[in-house]
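A single protein chain has been omitted from the complex, and every remaining protein chain is retained in its original position.
And now, subunit A:
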Amino acid sequence: MALELYMDLLSAPCRAVYIFSKKHDISFNFQFVDLLKGHHHSKEYIDINPLRKLPSLKDGKFVLTESVSILSYLCRKYSAPLHWYPPDLHTRARVEEFMAWQHTAFQLPMKRIVWLKLLIPKITGEEVSAEKIDHAVAEVKNSLKLFEEYFLQDKMFITGDQISLADLVAVVEIMQPMAANYNAFLNSSKLAEWRKRVELSIGSGLFMEAHSRLMQLADWDFSTLDPVVKENISELLKKSK
């Protein structure tokens, strides 16, 4: 039975899993769970992952969620080259440190930019205040500053001379605000150069392919947004006010 990966490439964690799997020729069925059509709320998907989040992995009867866990699982099961998750005690610790830090420091602020600058206006028809957007942008800039100063420093990649899971997870997260036309790589040439290196390591074709749905999000016809999804979003927005 083939590996099943439940994903929508609009989601950064899905892109990390997709890129890693493709890069290592891991054979899998791409189970497309369309976030815009609300497929993550379908009975079929809830049976796989009651948390209704992406990505999920299904390997025979074994179901696994959380991209960081999925990436480690794939690394170990398919014996990926060691530089992806180095065995050296200190180097491995740096990967794990980044993977832990990024949940709150990267994922949340990067997602917020897309919500505030693109999704909320498109879905509700209301613009978000400049103050809120400025605050979100400041948060992203702060996280990127910490990323450069603490994690990347003057190295080619986070762990040194070779790409690892940390770079993959970082790059897909920093790409997320592109959907809202916010290019976080403009902040520094160091960041832009690192991105180029990561992209080349992955393969430009694969990198572009993984990001094409994200890059087209702004052109999507939001009037066709699934009503359940729209309702859930409106509820969330009301709660966060």
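Following the convention adopted for this analysis, contacts are C-beta pairs under 8 Å (C-beta built on N, C-alpha and C of every residue); 3 or more make two chains touch, one makes a residue touch a chain; residues count from 1.
Just so it is clear, contacts and distances are computed from a predicted model.
Asks: From the list "Low temperature viability protein", "Proteasome subunit beta", "ATPK synthase" or "glutathione transferase", give the UniProt name belonging to the chain omitted from this structure.
Replies: Missing chain, UniProt protein name: "glutathione transferase".
Asks: From the list A:H24, A:K37, A:H103 or A:K230, pick the residue that touches the absent chain.
Replies: Touching the chain that is not displayed is residue A:H103.
Asks: Which of A:S11, A:S72 or A:T159 touches the chain that is not shown?
Replies: A:S72
Asks: What is the set of subunit A residues that contact the non-displayed chain in the whole complex?
Replies: On the subunit A side, contact with the omitted chain comes from 50-51, 62, 64-70, 72-73, 76-77, 89-90, 92-93, 96-97, 99-101, 103-104, 107-108, 146, 149-150, 239.
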